[in-house]
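To start, the structure under review is shown below, and the notes come after it.
All protein chains of the complex are present and in place, except for one that has been dropped.
As written, the chains take the letters A and B, and residue 1 is the first residue of each chain.
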Amino acid sequence: MLLGLGVAAALLPVLVPDQPYAVQVLTLSLCSVVPAVGLNLLFGYTGLVSLGHMGFAGVGAYAAALLMKQAGWGFLPALVAGAGMAGIVGLLVGIPCLRLRSHFFIIVTLAVGLILGTLFNNLDWLTGGAEGLPGVPRPRPLLIGELRIVLGTAVGFYWMAVAVTVAAFVVQWAVVRSPFGKSLAAIRQDEAMAAARGVNVFAHKLAVFALSAAIAGAGGALRACFLRVAAPSSFDLGESINLVAVVILGGAGFQAGPAVGSLVFVALPEVLRVASQARLMVFGALLVVMALYSPRGLLGAAVALRRRMRRADAV
Amino acid sequence: MAFLEQALNGLMMGSIYALFAVGMVLVFGVMRVLNFAHGVIFMAGGYMCHAVMTHVVAFYPLALLLSAAGGAVIGAVLERLVFRRLRESLPMQIVASLGLILMVQNGVLLLFGPEAVQISVPAMRTVVPLGPLGVTLQQVLIVVVVGVAMAGLHLFLTRSRLGTAMRAASQDLQAARVVGINPDRVFALTFALASGLAALGGALLGPLFLVFPAMGDLPLLKGLTAIVLGGMGSVGGAVLGGLAIGVLEAESTLLAPTDYRDLVVFAVLILVLLVRPYGLFGRRLRGEP
Partner (left out) sequence: MLFEVAGISKRFGGTVAVDGASFAVREAGIVGLIGPNGAGKTTLFDIICGRQRADAGEVRFEGRRVDGLMPHRLARLGFARSFQECRVLAEETCLDNLLFAAQEKRLWRELLGIVVPPRRAREKARALLAMAGLSRFENVLAGDLSFGQRRLVEIVSALVTEPRVLLLDEPASGVNPTLLGTLHDVLAETVPQMGVLLLLIEHNMEFVMSLAGRVVVMHQGAVLADGTPELVQADARVIDAYLG
């Protein structure tokens, strides 16, 4: 399923050329798919809720923007450095916070998201305050031998975004299948039992928290580069909450969940061509219905439906 | 001088936070539900107060009572339709709350537009001389009404049969059921009571800071901070937490730019939890350091 989505995403501009608006919208949604993958690892697989995750994306965005603007770094190194920076901040935040009980932890992540947002907005000398850091340069063309891949154009950047997103999904896939991922799943299902089996719960939580923050940071860097500005409004509390909604909408704990969630989150407004308030009301109602009837999101509902149909076939 | 003035301001905002936090902690204690949509009930209180004042009768005390009653009804409905079924799952409580916030805030935007509305009350125009400081009657009114509501809540919880049932349910639901307490009724009552208090808070703050769709967001964040500081389970802790946050953020403006006010509050929260991971008034669980 993921492979298909990836190939389809990469081929889209070729199959349906001259759709600049669609390419814009899709690129922007990829910018939120990447942090959603990070949150999915944390929430869907490990069972830790973070309500301030876009704060880490912001750290990645600002770090990458500064490196590209001030130090003249290329896009990819800046993206990696931004992710690393977000991972380090995640580590520093996780050390005190991950020892807390679950309810306390959730509210502290909210506080962390707010603190980071306040800093983005007010540390004018570093982050440019409310205006953010404009003028992030377009990525330079990539040279592989004789091959020159232009990344500056809309379609070129779209392909770049697809590549980064695919990389995030590959990381998720590798983690979930690895022994590390199995330990995370055990922590989600029963922490005391995982510990009795030899899992150092705190160290594992810390590792996945930092990894998840780093992936979010990569997504933030991608967004900053696409919008050519690192602005606080992209990384505020509302965005963090939307991210949680995206992950749960798609299906937390499903590998394709973040992609499905973001796609619906972005596509729904395009389908429902009504006033934005009415649209958001519909979306809110959808979330309530989902909380009540399908806690595992759209993919969870699909799996349940398929199982029921198969059972009906058997009878 | 400035210190005293900010202390008074802080006390006023802190009593609003306390009113808000008490409702959240009651619901959490009895039902194990964290209702992030508590803020939109607060906001609804402001709008209900405005509606009563402009369309029914411009008598503020009556508008306060009606808003609180309206909030209680909304709360009872939400409990019955949504939260009663989500008692087991914290993430789904958050999702449902998000959905409710989106629905209500955008519904209000559609109905009343994005502009803030004003509630005009005489108490805003009356200045009470308090030594060298002058505060509006509305600010005094807020502290007094919250004080009366808290005292009433305390009496209700300790003296009345229903209040005792609520406390019993929060301590041990299984045991409460055995002695003949109907948990569903207690849940509905708790939610209604908490929501009534939140709506009352919105109606109290409305004349001071205008009424707008996002007016419940900050009280929500501060209320959450207050109940965590208080240890997530203690009503008294939530009240003290709310008051402390109000005073802290008001005094912080003397030392740092106003933009950093919220940052100071949340940084203090994290520092407190570093020292006491179970909050100021919380008890440690078995196996906790």
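The rule is short, and it goes like this: contacts are C-beta pairs under 8 Å (C-beta built on N, C-alpha and C of every residue); 3 or more make two chains touch, one makes a residue touch a chain.
What you see is a predicted model; the values in this text were computed from it and never measured.
Asker: One chain isn't shown here. Among A:V49, A:V199 or A:L243, which residue touches it?
Answerer: Checking each option in A:V49, A:V199 or A:L243, the one touching the absent chain turns out to be A:V199.
Asker: Determine and list the chain A residues touching the chain excluded from the picture.
Answerer: The missing chain touches chain A at positions 178-180, 182-183, 185-186, 189-190, 192-193, 195-201, 203-204, 207.
Heads up, the rule we're going with is that only the chains that are shown with their structure count from here on.
Asker: Looking at the complex, which residues from chain A come into contact with chain B?
Answerer: 43, 49, 51, 96-97, 99-104, 106-108, 110-112, 114-115, 118-119, 121-122, 241, 244-245, 248, 252, 275, 277-278, 280-281, 283-292, 295
Asker: Could you list, by residue number, the parts of chain B that touch chain A in their complex?
Answerer: Per the touch definition, chain B meets chain A at residues 28, 34, 82, 85-86, 89-96, 98-104, 106-107, 109-110, 221, 224-225, 228, 232, 257, 259-260, 262-263, 266-267, 269-270, 273-274, 277-279, 285, 288-289.
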